[in-house]
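With one protein chain held back, the other chains of the complex are shown just where they sit.
A, B and C are the chain letters, set down in written order, and residue numbers restart from 1 in every chain.
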Amino acid sequence: MREITYCDALNEALRQCMQEDDRVVVLGEDIGCYGGIFQVTKGLLDEFGPDRIVDTPIAEAGFVGACVGAALTGMRPVAEIMFIDFTTVCMDMIVNQMAKMHYMFGGKGRVPMVLRTNIGAGRGTAAQHSQSFHSFFAHMPGLVVAAPATPYDAKGLLTEAIKNDNPVIFVEHKRLYISKGPVPEESYTIPFGKAEIKREGRDVTIVATHALVGSALEAAEQASKEGIEAEVIDPRTLSPLDKDTILNSVQKTGRLLVADEDNKTYGFAAEISAIVAEEAIYYLKAPIIRNASPDTPVPFSPPLEKAYMFGKEALMESIRRLMAYA
Amino acid sequence: MREITYCDALNEALRQCMQEDDRVVVLGEDIGCYGGIFQVTKGLLDEFGPDRIVDTPIAEAGFVGACVGAALTGMRPVAEIMFIDFTTVCMDMIVNQMAKMHYMFGGKGRVPMVLRTNIGAGRGTAAQHSQSFHSFFAHMPGLVVAAPATPYDAKGLLTEAIKNDNPVIFVEHKRLYISKGPVPEESYTIPFGKAEIKREGRDVTIVATHALVGSALEAAEQASKEGIEAEVIDPRTLSPLDKDTILNSVQKTGRLLVADEDNKTYGFAAEISAIVAEEAIYYLKAPIIRNASPDTPVPFSPPLEKAYMFGKEALMESIRRLMAYA
Amino acid sequence: MDPTKDQLISLYRTMQTIRLFEERIVDLYARGEVPGLAHLYIGEEAVAAGVCAVLTDDDYITSTHRGHGHVIAKGTELEPMMAELFGKKTGCCKGKGGSMHIADMDRGILGANGIAGGGLPIAVGAAWSSKWRATNQVTACFFGDDSSSNGTFHESLNLASLHKLPVVFVCENNGYGISVCQAKCTPVTDVASRAVAYEMPGVVVDGNNVLEVYEAAAKAVKRARAGEGPTLIECKTYRWRGHHEGDPNQGARYRTKEEIQAWKEKCPIERFRKKMLKDRITTKKSLGKIDDDISEAISEAVKFAQESDFPAVEEMYDDIYV
Partner (left out) sequence: MDPTKDQLISLYRTMQTIRLFEERIVDLYARGEVPGLAHLYIGEEAVAAGVCAVLTDDDYITSTHRGHGHVIAKGTELEPMMAELFGKKTGCCKGKGGSMHIADMDRGILGANGIAGGGLPIAVGAAWSSKWRATNQVTACFFGDDSSSNGTFHESLNLASLHKLPVVFVCENNGYGISVCQAKCTPVTDVASRAVAYEMPGVVVDGNNVLEVYEAAAKAVKRARAGEGPTLIECKTYRWRGHHEGDPNQGARYRTKEEIQAWKEKCPIERFRKKMLKDRITTKKSLGKIDDDISEAISEAVKFAQESDFPAVEEMYDDIYV
């Protein structure tokens, strides 16, 4: 299969959905001739014109709220928020409107919209452009939260997000935009709430998200050389969350490592840990380890930012720690 | 000792701090002649005048941001956000400014401000006035998050919050405003990051917050009649979190129940569970149970809202479930 | 554009329905049958009635926490509406929304909103949607004077004007936030004066004169349908009761009795009634008949609501997702 980047996979999903359905429009800052700050909307303005690819002013509450109103009335808008950090300026529209209308209205209105954004440190952009607080959205009943880790998943999940009748927070990852992988040319969807076992293994379960899926796979390869077989599970959507796949795996391996880039305390990893502590604790042979970002704002200075981030090495260390328990 | 309400205890803390320190000012909607929607600022306008008790328009980003700027430049402002639900309209000022400035500026600026707000369902005010998403703030590095459960703690924690040099999200609880308890007349502080063991017990640890501290104590009384001794721990601040007190208790009891009103999934309770699963799993005799709010927006209809809430009964059931493990 | 006789009577009926409905809520709230927060519209009826009279069934509105008037004026039946306020399964939102979240998709009512200023961006989106879908629909966006201090006002009016969207912004200026009077919220006297900052027309009307509201709204809707963009209409009015039922002494903590009394004398319904009689549009008797019919309909709605079931507890988990 042809290989394309995560960025191009997203672009293709948008393009195909827009070709197929006039109701799909995209709103955001610099998504037109600029092609989006990360080039995800490149070329779409030329193909679909400024009525459907709408460059907006810096008025996130305004245009995300407009997406809510448009979605309620028959459109399928996609909003781009340049960095997840900026969802804070339109948080009411997300949390109190987009997420809750269907429920508050007794199931009578629908908000089929997608809010695309991205997480991740590593570009030297400091504390207000590098955050990863996706778990907050997953915590909000009413929102679907997608978290693609590969170009294949990026395209399939975004297509599903656009076609799905629920409001979706679509959380991309900055460092993944340039990663490459096989992606079918035709349109396809990946269902929400279905984790993927990216690698099977009997000794330790790694639940990983976003860029850490890749790190987990690398760590698993190395562990394999040491005779340890790690199973790598990518939830793909954080809400709905495919608990069963995780619980089944833990029942098999008896060891759990959660790897996610949100800050550790009160973050994504805590929930995975808590589910297992609640529903599968008797299968555990070891404590549950979380590899997550430190509880600090993201520092600017290159060596500090580097220390803030983690990957294969940290996961290997955790795997070894877990295997130290009989 | 004299008994006063949680509301009056907060009022007294504000009054005493304002008497003591000119730099303390309060900003919010309807905090003047109206005395605050929950009467926490009653009488303060008369005593301190409209320059220090400032009624604001509905411009939360504006006035919370103004508090950040004022705090940076030598004031000690207190903002009142009428319901935690409305922190979404000023989330950037909280998450990207208030929480991060001290860090981003390399420790050189300080933001000694308090943002008071409240959580809790039970007043028939539906999905946009009843939320409890305090864990999000606790998840944000840089913020202190206080969660008083009694009038005594309310006064002592608020006084500390105002005198402390860190930015504090002060999370009150709607149903507790009218609860009464002993409160000293003189000013006092309660340090951040020190949990209180509200009841000692050897069989099961209950980590409870806000109104659930009371429910946990009631449940503990009842359990005691059944020969079960529950230890009830109130963290009092969710960040910093007093892990040691919790871990020590679990090492003693071997059983953990977490009771908190945030939505269950990705909420407060998950973190407590994860800490124990990471650091004290070998002491556990049973799975870790979380009693938290269901993962739904808060419904309006009285019977649904009632079903949404939980208290002593639900905790008793969990205690019994935990005790079923040898 | 002058309203016909039927339209005049219909304006009266709408206002009176709102008034009598709200008066019944006062009673039901006091008895505990209507729980939660009920923000009543008494005194402001001319605004909703005048604006919604120039809208079609297909047009949209966004409403506020003080939304009963808008919903009635836009045509929702009283029974599901009342049932919603009771939290019953037969309510517009199956009891899940209550007063602050009444919505009726079939009549283009995109929801009351518990967030002050929350409706403005949503209205912009609905208007944008009709532009995208190339329909002729207009969206009327109601919001309060104090809500206009919120950032959403600025972002929404800017976007709507920039894209010439078919939306009519209707500021219901009743002089207060909850307890905070306008002078403590903003240095401007007329919210409508801010329209210039968005290059859109801004008009101030007597919000207690239903014909003035009607006329301004008709003009704005015409402009919107013609693709010429949004208008900001400010309706000066007053709420007679407290911010919500339960606000001590009907808000006398922050308003003088004289002020309240003075506004009661400008009752929009009474004024309109007198005018209609003077202009011989109708008779006292006919109006009496209308009033009786409305009262009866409301009583039926109350009965309907009372007799309806509450939702089953399990329904709490429905409708979180589609």
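Criterion: a contact is a pair of C-beta atoms (placed from the backbone, for glycine too) under 8 Å apart; a residue touches a chain by one contact, two chains touch by 3 or more.
Please read these numbers as outputs of a predicted model, since none were measured by experiment.
Student: Given the contact rule set out at the top, which of the displayed chains would the hidden chain touch in the full complex?
Tutor: Within the full complex, the chain left out of view touches A, B, C.
Student: Looking at the whole complex, which of C:14, C:62, C:113 or C:158 touches the chain that is not displayed?
Tutor: C:158
Student: So one chain is hidden, and I want to know which residue out of B:10, B:31, B:45 or B:71 touches that hidden chain in the complete assembly.
Tutor: Of the candidates B:10, B:31, B:45 or B:71, B:71 is in touch with the missing chain.
Student: Touch as defined at the start, partner being the missing chain; which of A:59, A:168 or A:241 qualifies?
Tutor: A:59
Student: Out of A:14, A:126 or A:223, which is the one that touches the chain we can't see?
Tutor: The single option touching the absent chain is A:126.
Student: At which residues does subunit A meet the chain that is not included here?
Tutor: 29-30, 32-34, 37, 55-62, 85-86, 89, 123-129, 294-297, 299-304, 307-308
Student: What is the set of subunit B residues that contact the non-displayed chain in the whole complex?
Tutor: On the side of subunit B, residues 23, 25, 51-52, 56-57, 59, 61-75, 77, 92-93, 96-97, 101-110, 141-142, 144, 164-166, 240 touch the unshown chain.
Student: Hey, which subunit C residues sit against the chain that's not shown?
Tutor: Residues touching the hidden chain, for subunit C, are 149-155, 158, 161-162, 184-188, 193-194, 196-200.
Criterion: only the chains that are shown with their structure count from here on.
Student: Need the CA-centroid distance for the pair subunit A / subunit C, whole Å please.
Tutor: Distance between chain centres: 40 Å.
Student: For subunit B, which residues are shared contacts with two or more other chains?
Tutor: Correct list: 61, 85-86, 88-89, 126-128, 295-297, 299-300.
Student: Can you pull out the residues of subunit C that are in contact with at least two other chains?
Tutor: 93-97, 101, 113-115, 151, 320
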